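Here you go, one structure.
All protein chains but one are shown in place.
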Amino acid sequence: MNNQKFLDHGTTLARTSSSRIIKDGFFYGVIGVATLFTIGVLVMILAFIFSKGIGHIDLNFFMSDYEQDTQYLNVPIAEDGADNKLGITIGEIETEDGIFMGVTSISSKANVDASTNRADDAYALKKGDVIKKIGNTKVEDFTAEEINDVINQQTDNVIGVKMFRPGGGVYPMIITTLMMIGLSLLIAGPIGIFAAIYLVEYAKEGRLVKVIRFATESLSGIPSIIYGLFGMIVFVGLFKFNYSLLSGALTVSIILLPIIVRQTEESLKAVPMTYREGSLGLGATKLYTIRKSVLPSAIPGIVVAIILSIGRIIGESAALLLTAGTVSRIPSLFSSGATLTVKAYAVAKEEGNIEMACAIGTVIIIMVLILNGISKFISRKYTIKH
Amino acid sequence: MEKDMSKDMNKDIAANRKREKIEAVAKAWFLINASVAIICVAAITFFVFYKGLQPFFTGNHEGTYSFIKFITGLEWDYSDNPEVALYGVLYMIIGSIVATLGAIVIGVPISVLTAVFIAEIAPEPVKKIVKPAVELLAGIPSILYGVFGLGIIVPWIRDISPKAQGQSLFAVMIVLTIMILPTIITITENAIRVVPNSFREGSYGLGASKIQTIFKVILPAAKSGIITGVVLGIGRAIGETMAVILVAGNPQGGIPTSIWEPIRPLTTNIALEMSYAFGMHQEMLFSTGVVLFVFIIVINLILARAKAKISEQ
Partner (left out) sequence: MKNFKILLALVIVLSLVGITGCSTDDTTGDTLNTTPEAATGDTMSSGVVTGSGSTSVEKIALATMDEFMALNPNVDATYEGIGSSGGVKNADEGTTEFGAASRKLKDEEKSWGMTEVVIAYDGIAVIVHPSNTAMNDITMDQILGIFKGEITDWSEVGGTAGPIVVVSREDGSGTRGAFEEIVGFEDELSSDAINAEGNGNVQVTVATNESAIGYVSFTYIDDTVKPLLVEGVEATVGNVLNDTFPISRPFIMMYHEENMSDTALAYIDFILSPEGQEIVEEEGGIPVN
């Protein structure tokens, strides 16, 4: 049948060789334009996000909190301070909200590491901290020299300093994202892998398997906003977990299921039958066979499944917005916390801060690039396919 | 001696029983895990429909609303006063469908041609650049497409639009087009790649050029794969929320009469007001979710049908 088709094509094709070159050229052109469009779009997006965001990114961006942290500290004086009794150098500190006077360097003689806060907990004064008050004197509008004078006028061995550590960083969101990844994989990983084992190693084609397959397919087609609605009624409302890391992770786990099941299934299927037959032939039980010979050879595929899942968690926003909330702090299991992507959305909408959103976007894209690279590396190294 | 042997045998039998028991438990355990997906789908469907359909039944303690008014309504205007609150979604449904169709019309040709380039034309080094680029496009979170749309596409449309604002149906179409590209490209490329080489050789053998082979032989052979990709693309486009919330304009009513007018897709209606909503208002947002869900179910059924056809072939 197909051959007949070819013959028909062949006769018509051969006749038109003169105009063919022009036609072919045209189609090559169209294909080229389409591909250039695809690449062009990507380049534009990357250029936009990187150019807007890159200015925000430095070490502080990764290391500091999003909100500023104010403390009243008791700072012991230095043995031998140069500029002032505390052994710190005062200068301009650039923050999200403007330029303030603060600590630009700390001499080796300083004792600021031994500072304590109001609860007598250790809280070391650090480079980059903004100084607001010395003793009872507000020094916010003072020059560096004036601040040094105020410090040197203090008579005690321990000087009261009100300071704040500037925010504007995404450290809490990075940790929240990692926690979300860990917790969701902890929930969805085993379920997905076990499900795939059932489908490949135990199930006989039949109604149940069909239903399971259909359910898994359906899960991957449901938009994340619907997952968000579901998580909101069930985990946030019904189970009373509130907006929390846990509600978010449980919701995301369902989203991950089809990805993990499908990938693991593929890699289990790729394990040659001879492995199983050999093991079973030697008298091993099915469980033992799966554990000792099937799973180990499927591990690269499972790792790829996990990497794909991580990518999905990093990119998720609609479902998490309705279940995990937008607080920019490191959450506990039962409290709200924003992942990087959710925060990118929150700053874009609430603060209209496109630069910050793009800075977070830059970090996310770099993470995605790294994940894509790793998964490619693993697949290439271990594929038995083809 | 005999006694010992029977003892050993008993031991063996006991061990065997134990092993069988473990095997049975393991199998059951794997089955339970496999069933989680079914339970999840059932639970999601149940809860979303349960909550979303409540306002249409009399005796709902948050109040009732006519389903006809809901599905044919052209205005969405929440109010604390239930007498004047309007929950009409028809204009959102139209907005969502038109935006999705637009994205498909623009996006499918581009995606299929890009896939053709990757699978059939590109030399290996070029492929090594284009393919990861498509993968990266797939990995960029949707919210970043939204930020990009707000920063670049919306101002651009404002410049060329007869209207004074850039938030529009057209902006949504463009963002959705970009978003479905990687989905359709990846699936089409796979479909093209599994077309047997004998097809190509046969075509060349008959004197066809590469382009003729691609358009007359390979693409028709990969048809069902491409259709799968398109259906998945439709699903992705209609369900997309965060990428379009910033560029749609989200007006409270009105069917768009041109691509320059703002729309309020079903998804953004939910995301926009959910954090404020409670009582009847919240239920109506779930009802919006139900409408969206029905679309997704239909799309999934079509997809299942398409896949069944593929496996038949």
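Chains here go by letter, A and B, matching the order in which they are written, and residues are numbered from 1 within each.
One rule holds in what follows: a contact is a pair of C-beta atoms (placed from the backbone, for glycine too) under 8 Å apart; a residue touches a chain by one contact, two chains touch by 3 or more.
Values in this document were obtained by computation on a predicted structure and should not be read as measured data.
By the touch rule given at the top, the unshown chain touches A, B in the complete complex. Of the listed positions A:Ile39, A:Ala114 or A:Leu280, the one in contact with the omitted chain in the full complex is A:Ala114. Remark: the omitted chain is touched by one listed residue; of A:Glu67, A:Glu146, A:Glu217 or A:Glu266 this is A:Glu67. Checked against the full complex, the candidates A:Asn84, A:Ser309 or A:Thr326 give a single residue touching the omitted chain, namely A:Thr326. One chain is missing from the display, and on subunit A it is touched by residues 67-74, 76, 114, 116-123, 133, 135-136, 156, 158, 160-162, 164, 183, 186-187, 191, 242-243, 246, 250, 325-327, 329, 332-333, 335-336, 347-354.
Of the residues in subunit B, those that touch the hidden partner chain are 32, 35-36, 39-40, 43, 75, 77-81, 84-85, 150, 154-155, 158, 163-167, 245-246, 249-254, 262, 264, 272-273, 275-278, 281.
Rule of thumb we're sticking to: only the chains that are shown with their structure count from here on.
One finds 22 Å separating the Cα centroids of subunit A and subunit B.
Listed in rising order, the residues of subunit A touching subunit B in the complex are 2-3, 6-7, 9-11, 13-14, 17, 20, 23-24, 27-28, 30-35, 37-39, 41-42, 44-45, 48-49, 52, 190-192, 194-195, 197-199, 201-203, 211-212, 214-219, 221-230, 232-234, 254, 257-258, 261, 285-287, 311, 314-318, 321-322, 341, 344-345, 348-349, 354, 357-358, 361, 364-365, 368-369, 371-372, 376.
Residues of subunit B touching subunit A in their complex: 19, 22-23, 26-27, 29-31, 33-38, 40-41, 43-44, 47-48, 51, 109-114, 116-118, 121-122, 130, 132-137, 139-148, 150-152, 178, 181, 185, 199, 202-203, 205-212, 214-217, 232, 235-236, 238-242, 246, 267, 270-271, 274-275, 286, 289, 292-293, 296-297, 299-300, 303-304, 307.
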